[in-house]
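The complex appears here minus one protein chain, its other protein chains still in place.
Chain IDs A and B follow the sequence of writing; residue 1 opens each chain.
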Amino acid sequence: MSEIKTELTKEQFEIVGKNIEKMESISRPSLTFWQEAWRRIRSNRAAFFSLILLIIYVLLAIFAPMLSKYGFDQQDAYAMKQGLSLEHWLGTDSLGRDLWVRVWMGARVSLTIGLLAAVINSVIGTILGGFCGYYGGKLDMVVMRIIDVIYGIPSLIVCILVMVVLGSGVQSLIIAMVLVGWTGTCRFTRGEVYRLKEQEFVLAAQVMGEPVFTIILREIIPNIMGLLITNLTMAIPGAIFQEAFLSYIGLGISPPQASWGVLAKEGTKMLQVAPHILYVPAFFICTTVLALNQLGNGLRDAFDPRLRGTE
Amino acid sequence: MKHKRFMALGLATLLSLSVVGCSTPNTTVEDSGSTSASTSGSTAQTVSGEKIFRYSNKADIATIDPNKINCVPDATIGYHVYDGLYRSVQGNLQPAVAESHTVSEDGLVYTFTLRQDAKWSDGEPVTAQDFEYGMKRLCDPAAACSMSYLGVVFKNGAAVTAGEVPVDELGVKAIDDYTLEITLEHPADYFLSMLSMSQFMPVRQDIVEQFGGEFGGGADKQVYNGPFVVTQFGEGRLVMEKNPNYYDADSIKLDGVEVLTVADGTTAVSMFNAGDLDLAEVPSDLAPQYEGQTLSYYDGSNDYAALNHNNEYLANKNFRLALNYAINREEYNLLSHNGLYAENLRYVLPQVRGVEGEYGTEYPLEFFPLQGDMDKAQEYLTVAMEELGVSDPSEISLKLVVSDSDASKKEAEVVVNQWKNNLGIDVQINMVPYATRNAMLVPNSTEFDIIMTGWVPDYSDPYSYLELWYSTSSYNYLNYKSEAYDSYLDASKTTTGKERMDNLFNAEKVLLEDGALVPLQLREVQYMVSDRVENLGAYFIGLNYDYMYTDIVA
Partner (left out) sequence: MTKYILKRVGISLITIFVLVTVVFFLARLMPGGPFNDPKLSETARENLSAYYGFDKPIFEQYITYLKNILSFDFGFSTKYPSRTVNDLLAGSFPYSVDLGVRALCFAISFGLVFGIISALNRGNKIDLIFVIIAVIGTSVPDFIMGAILQYFFAIEWGLLPIAEYKGFAYTILPSVGLGFYTMASVSRIMRASMLEVVQQDYIKTARSKGISRFRVTWKHQIRNAIMPVITILGPTVAAVLTGTFVIESLFAIPGMGKYYVESVQNNDYSLILGMTVFYGTFLVLCNMIVDILYGIVDPRIRIAGK
């Protein structure tokens, strides 16, 4: 302390001139939207762990069936409903099939359907909902009535018809789900946009003459990204559940293929006999959704423009 | 347990050529939808009285309009709330509203004398006119009864149903209030046993006219003349109470019956265990847990994988035989039904009536080995591949259609897996809704190569199973064409007794030698009955449970 000079002298300063660039520069490294999000995700331990878990699940879904000595449809009349063991890591189902392999084969189906259906729904729904909410008026009215009609059509009819036309399979399921599913996100986004469009920053953008598309995409959507992401993380399990429900009433994918929903459904029949047949797929459904939720929460914070640069 | 089962079967088969009941595949060939699972028991709060028998069905009772009943669970209700000319009680034909009858020498004209103390639940007497009206209504095209084909037994029956001849010309006539004359189209020994079916019950014209299309759509939209009356119908339950007007009311021990709709088989079993039901059918997944506590009966259906002979591969007899020999039916049964169904090594249900006793006893046959024969299957496959010009079995690709019930899905998975392992052929499963699958069961369908299905007989006779595959039959969705088969069936129509049965047996053998289809199993329904229930019967044709004289003790 004592060494600090208390008096300032002219010699200590020099004239550097005016440097506009430096005056405007930001001392923190400049990050793009996604870089920033990634940085924040990494610092959120739960979200980061969830991301790792999901990646592990995806890798297992890809490789586990290849590496196992059992085929996913390989039956064994003398190894039915066995519990967890070294021979069958997750036990066997009612046809003596190895559940470890079946779970990961099921993961392929469920994750594909969940991800694709949810993402396609969200993209269509967000764009359409954005325009509806922003413009309002006739466009909004017409789209909302179309949504009412789609809601009213028994989705089973749509599913059965798609299955009949395209045959049962993953693609048909996704198409059927998208046909009836985009409406939810659309309504939701529309409500949010409707709420936001009166706010000052939108007004400012309008005054500055930004085109409508840019306003929606650059100003409004990022502001509701948090809710959209939360919505999306719910939409993925939603799609997984819907597939499971369709399987429950017999409209899912054809055997011997199985999804997690199909496995869980088979499990409910076995609850009193061999509960692990239910618990195993239920565990993976649960943890996947949990991970998606945590990731969603992390992303929600990460994408929030108002939280950028804080901390 | 086993004894009871065989007793029930034996009694059932006593019904010679009984065209009892309106078994539709809709309700019995599939485990989905409307199969009746029954459970019974416990005191019900909703019915007064003490002796209440409670059981459940998987689907709601569709109707109690006797003419329009078209499935076994509904027919079971009809059996208990209506009283026809004759009634089969525990398998024996007993006079009911008819006291006696005479048959003309040519076997065509039956004249029934009716008892005069039979009453409807509203106090009106049961008259010959009620029977005449009911039977005419069954055949009347305007009434559109789905089981109207049963009426072809009457003179002009087919023509009336088709609308070619006025209803008045049907061979059913009330001579006076208590005398009914029925003229048949052709002599039929089994005609009397048909009279116990719900579709041949008396119907009150004034009640039908009062309620129109809603007749039989509610407890108060119909009157009853059987041992029970319906007091509540709808909202997932059907409640019956003892009918005090029934002439034999003294023999009826139950005060009431409650039939619940419990769609989930596991729930029904749990309710049985908790004492909420007196009878429960046990899904095969759960059956091992209840080993020793269950009874069982054949419900008549013989399930098979039907092969479409229009397919280029399936047209080949050796290939079809390879498919047949490659199935290890014992393992199949173990995997898909915990070994609880009976493996079917032939085509016809052995328990149907033969010449004098059971067909299966008189004409034993184990055509396909229980565990299959992989060597034979390979031999047939090799020959077939040569004939078809196929070098590798994996080149053969077939589409198997299965409906969406859990049980049939499992069956399909097992069968396809065995073909893949034992023959190396690739069969793709296509799962479709039940109605879609049914729509494919027509001749010359191009929608399937193989289809999982089965048949429930209308009467206890091998012919009921065999007539499907007559080359011009409208049911022949196999597109099976065999001169030998047709000629044996033709011969059976002009012969009687043992000679006729020989012809039917020969036809069955031809069918199996051609490997026309892949027989798999005979359904054996497992059910539990509470200890306090006495004198309950189960049958494989026409109705499932007979609780008319059931008593509840303790």
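By definition in this document, contacts are C-beta pairs under 8 Å (C-beta built on N, C-alpha and C of every residue); 3 or more make two chains touch, one makes a residue touch a chain.
Just so you know, these numbers come straight off a predicted model, no measurement behind them.
K.L.:
Could you tell me which of the visible chains the hidden chain touches?
P.N.:
A, B
K.L.:
Any idea which of A:Ala77, A:Ile124 or A:Leu271 touches the chain not displayed?
P.N.:
Once the missing chain is taken into account, the touching residue is A:Leu271.
K.L.:
Going by the contact rule already stated, which one of B:Glu50, B:Glu214 or B:Glu291 would touch the omitted chain in the full complex?
P.N.:
Looking across B:Glu50, B:Glu214 or B:Glu291, the contact with the absent chain belongs to B:Glu214.
K.L.:
Which chain B residues touch the hidden chain?
P.N.:
Counting over the whole complex, chain B touches the hidden chain at residues 23-26, 33, 45-46, 56, 60, 62-65, 68, 70, 141-149, 158, 161-163, 213-218, 221, 234-237, 260-264, 267, 270-271, 273-274, 276, 433-436, 438-439, 441, 453, 458, 474-475.
K.L.:
Contacts of chain A with the missing chain: which residues?
P.N.:
Interface residues of chain A facing the absent chain: 141, 144-145, 148-149, 151-154, 156-158, 160-161, 164, 183-184, 187-188, 191-192, 195, 198, 226-227, 230, 234, 237, 240-241, 244-245, 248-249, 261, 264-265, 267-268, 271-272, 278, 282, 285-286, 288-290, 293, 300, 306.
The working rule: only the chains that are shown with their structure count from here on.
K.L.:
In the complex, go through chain B and note every residue touching chain A.
P.N.:
32, 266, 283, 285-286, 288-289, 331, 334-336, 402-406, 409-410, 412-414, 416-417, 420, 428-434, 436
K.L.:
Can you list the chain A residues touching chain B in their complex?
P.N.:
Listed in rising order, the residues are 73-75, 77, 80, 94-96, 160, 163-164, 167-168, 249-256, 266, 268-273.
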